[in-house]
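Here the complex is missing one protein chain, while the rest keep their positions.
Right after this comes subunit A.
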Amino acid sequence: MQDDNKRFVERDRDWHPPAYAPGYKTSVARSPSQALVSLQTSSVSELTGPDFRQLRIGPHDNDLLMNFREDPALAGAAGLPVGERIILFGRVVDQFGKPVPHTLVEMWQANAGGRYRHKKDGYLAPLDPNFGGVGRCLTDEQGWYRFRTIKPGPYPWGNGINTWRPAHIHVSVMGPSISTRLITQMYFEGDPLIPLCPIVQTLKDPEAVETMIGRLDMARSRPMDCLAYRFDLVVRGELQTYFENQ
């Protein structure tokens, strides 16, 4: 058999947000009402996943200050996006603290005014001609990833009469198999909008919210250049199955 002498720590579905979370109104009609069917015997279908080491990743794919520059010939401050310059970095580890090397981390975000470069976003804050809002990279041998970007702005949305999303960056990680696949959002430490957000509130456990908070890291900030936020990603732990179940 192909790679099926392992399994992953069971996903704790009370830790993650439930499908039906009425405070986040869009979830009401998009949540299954039937129970999930648990696969008791894992198979290669769930224990494997794509390895992106051969994907051609461009030199600025993880640098959002540079990857949408209107005119690539510009130098210095000309053609840079508006906003607080930040480094977003962290480590992808599994639940046992084992680094996850060479895994794909993707991210997307609004610009400094809280506007997304998307056909469907009509918020009145302007687009930034020098900001696209997408990044990707592979983790290194020790599981580290890094992006350079600007801090996104908060923005209003139509869930309630006056609801605002805290500043956030969407982060997507593959991990070693499709069982570890995860998409989350990183929020910024200390943002007063975090506890007010209906999407954050889909989580029942305040400690689960803590896993989504990027921490200011002054040691890795660059003097006279940019602040750094550290955001580690923990994916499901991988276990070896040493004994045949017979």
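As a working rule, a residue touches a chain if its C-beta (ideal position, glycine included) is under 8 Å from a C-beta of that chain, and two chains touch if they have at least 3 such contacts; residues count from 1.
Everything that follows uses one rule, which is that contacts and distances are computed from a predicted model.
K.L.:
Among "Alternative cytochrome c oxidase subunit 1", "Thiamine biosynthesis protein ThiS", "Protocatechuate 3,4-dioxygenase, alpha subunit" or "Xanthine dehydrogenase family protein molybdopterin-binding subunit", find the name that the UniProt record gives to the complex chain excluded from display.
P.N.:
"Protocatechuate 3,4-dioxygenase, alpha subunit"
K.L.:
Among A:84, A:121 or A:225, exactly one should touch the missing chain; which is it?
P.N.:
Result: among the candidates, A:121 touches the missing chain.
K.L.:
Tell me where the left-out chain touches subunit A, residue by residue.
P.N.:
Missing-chain contacts on subunit A: residues 1-2, 4-5, 9, 11-13, 15-19, 21, 24, 26-34, 36-46, 48-58, 61, 91, 93, 95-97, 106-110, 116-121, 132-134, 136, 170, 172, 178-179, 181-185, 199-200, 202-203, 207-215, 217, 230-237, 245.
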